[in-house]
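Let me give you the structure first, and then I'll get to my questions.
With one protein chain removed, the remaining protein chains of the complex are shown where they sit.
Letters are used for the chains, namely A, B and C, taken in the order the chains are written, and counting of residues starts over at 1 for each.
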Amino acid sequence: MDSWTLGGLELRSRLILGTGGAHSLTALERAIEASGTELVTVALRRVDPGGSGGLLEVVQRAGVKLLPNTAGCFTATEAVKLAQLAREAFETDWVKLEVIGDERTLLPDAVELVAAAQRLVDDGFTVLPYTNDDPVLARRLADAGCVAVMPAGSPIGSGLGISNPHHIELIREAVSVPVILDAGIGTASDAALAMELGCDAVLLASAVTRAEDPAAMAEAMRYAVTAGRMAAAAGRIPRRYGRALASTPEAGRPDL
Amino acid sequence: MDSWTLGGLELRSRLILGTGGAHSLTALERAIEASGTELVTVALRRVDPGGSGGLLEVVQRAGVKLLPNTAGCFTATEAVKLAQLAREAFETDWVKLEVIGDERTLLPDAVELVAAAQRLVDDGFTVLPYTNDDPVLARRLADAGCVAVMPAGSPIGSGLGISNPHHIELIREAVSVPVILDAGIGTASDAALAMELGCDAVLLASAVTRAEDPAAMAEAMRYAVTAGRMAAAAGRIPRRYGRALASTPEAGRPDL
Amino acid sequence: MDSWTLGGLELRSRLILGTGGAHSLTALERAIEASGTELVTVALRRVDPGGSGGLLEVVQRAGVKLLPNTAGCFTATEAVKLAQLAREAFETDWVKLEVIGDERTLLPDAVELVAAAQRLVDDGFTVLPYTNDDPVLARRLADAGCVAVMPAGSPIGSGLGISNPHHIELIREAVSVPVILDAGIGTASDAALAMELGCDAVLLASAVTRAEDPAAMAEAMRYAVTAGRMAAAAGRIPRRYGRALASTPEAGRPDL
Partner (left out) sequence: MDSWTLGGLELRSRLILGTGGAHSLTALERAIEASGTELVTVALRRVDPGGSGGLLEVVQRAGVKLLPNTAGCFTATEAVKLAQLAREAFETDWVKLEVIGDERTLLPDAVELVAAAQRLVDDGFTVLPYTNDDPVLARRLADAGCVAVMPAGSPIGSGLGISNPHHIELIREAVSVPVILDAGIGTASDAALAMELGCDAVLLASAVTRAEDPAAMAEAMRYAVTAGRMAAAAGRIPRRYGRALASTPEAGRPDL
């Protein structure tokens, strides 16, 4: 049985779900179930830990681990403070670290991100940083003690897929912690590609929550991640330019 | 349960397997099983219908339908003759029609292909033509009475995937018969993409038979085709350039 | 001085201009001049050979060779008939052969195109066929006696550039007559790429005539074609994945 380890936790699912963009709690719950995920990330700004009902109950009922995130923070100071509040409220030291640099593209701010990651690691957190697709920055984050790196395939919510596959491969080579493709996934083939490029898992929100049929898309993503993972392990054929390789030789003993 | 109809036959699997390139009958048998396919295409030049053992037994044991193909034919006359021999020998009027125009790229010859297709349809065959990614040619083949059109994603055995996705979409719009992506698939994300572009099924050989682990790749392809099919039906999010869509709004009531 | 030969004619410019889409004769005249072209193609349906003024005068005043085309024809019979009328009216046996298969995409019909090309060549025409990006079809057209092949980069007027660069390279290898990229060019880098892929020239209309500033775009295309041609001849560096090549070595004697 294929499994992987993230921050000391053994997981079977290689899909991580975000909750942003969901039209209703019911739709979200069905999507979580259909996805087979074991880990769901929730924006701290969006939940009331002490409140009754709502998002948290959905997550608990689904029996998945909660991963609080710092979406909406623009500085290291803000993000660290929010993470500390979350630790207390949710009794988890896991945090998906987002430090955004730009309201328009929601791409991360490299400098603030590294500073925040270092402070949170030093403070005992299990840190999963959302980063851009920069191999050098990824290595810095891994060296700082983050348990994974989570590069963007393309801007959050854009559905543009993986704009620079080569950089994802370079990140895969640059770090030994898990690489989780985070942001930009639009459809199943994007998720499969992420795994083929060497990612350990895929995190997505809008692609599922804003799809016409979120539960169906969640299931599609589940299969896609499995397909990409298996294909990466199965040893694909090389790409051949300029000359086809007949599967049926013209002469001599056929190759079967 | 998702099913589709090809030449009057109802199928559940959307994966069709070729046998060329297999290293052994055992490896092939395992791959067929892992793929979940219900239809396997075999080059007529490669089998001895009356012979004992071998490829045909594998296909029969797997309980899948045999689809003879005319790989290696360079003219309509050759292809028609071979198809007629096949009908007699295998007691099937189904034929995957290949009329190759070029030993180097193994791309089809449009003119001979249309001529052969017309003659075989007139002769009562159920014709599945391997064609290039030309929407006009695809419509000609459908108009001639072929039960499907099978455009190449890229040259046979190249593993280059789908070189011109726009043309596959145009073919999808141009015909009402099933569109089966045939040739060029290298890995799982290619197969998922084919389905997302509107194909009804994917045919592949080398991608599985020449993979390091054919059975594992066959299973990956099975999941990939399912993933792509489901994603296409689930209604993907639009692609957004230039401006990200925050899944966590900064102000006001969160969208969940 | 770089020159090339097309149908026995020596040309210096590697840009061929179409006139469709021009907003005014004045704009067209300026664009022709700025492009440096020596060959302009005109739809036969658009001109009145005996009429005074208009398109023909512009072409004559510019001192460029007229290349009548059969745009708008859907069958070989139509196209041949129109070409014959043109020969008489314009006193030229050159014809850009278009046989369209689809009003929507304006892509050529392979079967009718080959038939028309053969009949026109037999009738003494100098035939330049607009074809799709199919290497097998291109070789058929060359074998039929066409003096060039003119593959589409993408559909006419689409501005999508070269959708399948690999096929243009395969066409370049498949024929010994000039290859002229025809249709789909949107901007200068597309035209440069066409030349880098091995084309001998580029034909475009909409990219110039429908640009905001047609004369400026025509001049841009002139430079782009020159740039691509020179780059192709200058021997580009190989593409390197995964490992950068420092231009400034860290140790030892620098390479300069």
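One rule holds for everything that comes next: a contact is a pair of C-beta atoms (placed from the backbone, for glycine too) under 8 Å apart; a residue touches a chain by one contact, two chains touch by 3 or more.
None of these values were measured; they are calculated from a predicted model.
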Point to revise | Touching residue (missing chain; options C:Ile156, C:Val177 or C:Ala201) | key: C:Ile156
Check your understanding: Touching the left-out chain: which of C:Asp134, C:Glu169 or C:Glu196?
Key -> C:Glu196
**Study point:** Option touching the unshown chain, where C:Arg12, C:Arg45 or C:Arg61 are the choices
**Key:** C:Arg45
Review point. In the complete assembly, which of A:Glu98, A:Asp134 or A:Asp182 touches the absent chain?
Key: A:Asp134
Exercise for review: Spell out the interface residues on subunit A facing the chain that's missing from view.
Suggested key: 101-102, 104-105, 107-111, 114, 132, 134-137, 139-140, 154, 160, 163-164, 166-167, 170, 173-174
Study note, to complete from the structure: subunit B residues touching the chain left out here are 166, 169-170, 173, 241-242
Check your understanding: In the whole complex, what residues of subunit C lie against the chain that is missing from view?
Key -> 18-22, 25, 28, 43, 45-46, 55, 71-72, 103-107, 155-160, 186-193, 196, 205-207, 209-214, 216-217, 219-224, 226-231, 233-248, 250, 254-256
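FYI, only the chains that are shown with their structure count from here on.
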Practice item. Pick the chain whose C-alpha centre of mass, unweighted, sits closest to the average of all protein C-alpha coordinates shown. Key: B
Study note, to complete from the structure: Cα rotation angle, subunit A onto subunit C, in degrees to the nearest 5, is 180
Check your understanding: How would you label the subunit A and subunit B contact, same or different, if same means the shared numbers make up over half of all numbers there?
Key -> same
Practice item. Determine the centre-to-centre distance between subunit A and subunit B, using the mean Cα coordinates as centres, and give it in whole Å. Key: 32
Practice item. Any chance you could list the residues of subunit A touching two or more other chains? Key: 241-242
